[in-house]
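With one protein chain removed, the remaining protein chains of the complex are shown where they sit.
Right after this comes subunit A.
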Amino acid sequence: MTVASSSPPSRLPLSGAEAVAPSRKAKARPGGDGALAAVFIAPAMLGFLVFLLWPTLRGIYLSFTRFNLLTPAEWVGLDNYVRMVNDPIFWDSLKVTVEYVVINIGIQTVSALAIAVLLQRLTQSAVLRGIVLTPYLMSNVVAGLVWLWILDTQLGIGNEIISAVGLDRIPFLADETWAIPTIALINVWRHVGYTALLLFAGLQAIPNGMYEAAKVDGASEWRMFWRITMPLLRPVLAVVLIMTVIGSFQVFDTVAVTTAGGPANATNVLQYYIYGSAFGRFQFGYASAMSVALLVVLSAITVLQYRLTRAGQSDLG
């Protein structure tokens, strides 16, 4: 009785199930649930092996070959990697990609955090949460095309407004300086709501009592944000950052529909360069080498982020 009354109510059904489970298990399958588990895992495992592990291993192998897809691959050793190291366009692509990631993730994370905190502290409206998520429901290609038309230098409504108020038109997607920040902001617009909701879910896990206690002690909202919200949100924020940084490094579709890597390679992000080398120039070996390089870069960044943000540890009790 004492134990039951001190446990949280939500634990009760589980405790009940646990109590029943051993007798059932012993009766049905003395060998355990291994076989059943294997059956349930099989479809996902098959997908993992066929669509992820095998292509990765084959991609690594192809990076050591000259391969045009239609004739057998020819082993060339480290040639593709030597070429990559000496290819100024590769390094330029990497630089452009990093520039994109810094702008995209920087603005997106700060904005998403602000929206998530406002959603948590000011309103519980599900409608508002839905509205925040709306841009995410649009495909990247559609979002890219809509913004392309809005921002067109000569004909876009955005530039018509800029011109109407007496300012010079801005070649958002046609100027080397503007193009990457513009693409980064288009993707912030599309993803910020989704990121905010992920962070919002993390904020929901912070016990309300902590804020109440802090209020009693006279802490301001600003102080509570830095002393309670940020430390307790850290593991969630770290995971969100890892996910969004990986996604950001893989930017492709928005570039493909808005600038096609131009002007003058100013938006030739790594994924676009890899795609062009493979499907435009049929250099699948070299494209594979660059993909392996991207994999290494992303793995290193992920490990670094994980360590720096102590994503696996929680400060919550």
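The working rule: contacts are C-beta pairs under 8 Å (C-beta built on N, C-alpha and C of every residue); 3 or more make two chains touch, one makes a residue touch a chain; residues count from 1.
We adopt the following convention: contacts and distances are computed from a predicted model.
Chemist: With one chain of the assembly withheld, which option in "GMC family oxidoreductase", "Deferrochelatase", "Sugar ABC transporter substrate-binding protein" or "Thiamine pyrimidine synthase" matches that chain's UniProt protein name?
Modeler: Answer from the record: the omitted chain is "Sugar ABC transporter substrate-binding protein".
Chemist: For the chain that's not shown, point to the residue among A:S125, A:Q154, A:Q204 or A:S220 touching it.
Modeler: A:Q154
Chemist: One chain isn't shown here. Among A:W54, A:W75, A:W91 or A:F279, which residue touches it?
Modeler: A:F279
Chemist: Give me the subunit A residues in contact with the hidden chain, please.
Modeler: Those residues of subunit A that touch the unshown chain are 35-36, 39, 42-43, 46, 50, 68-71, 145, 148-149, 152-156, 168, 171, 173-176, 257-258, 260, 262-265, 268, 276, 279-282.
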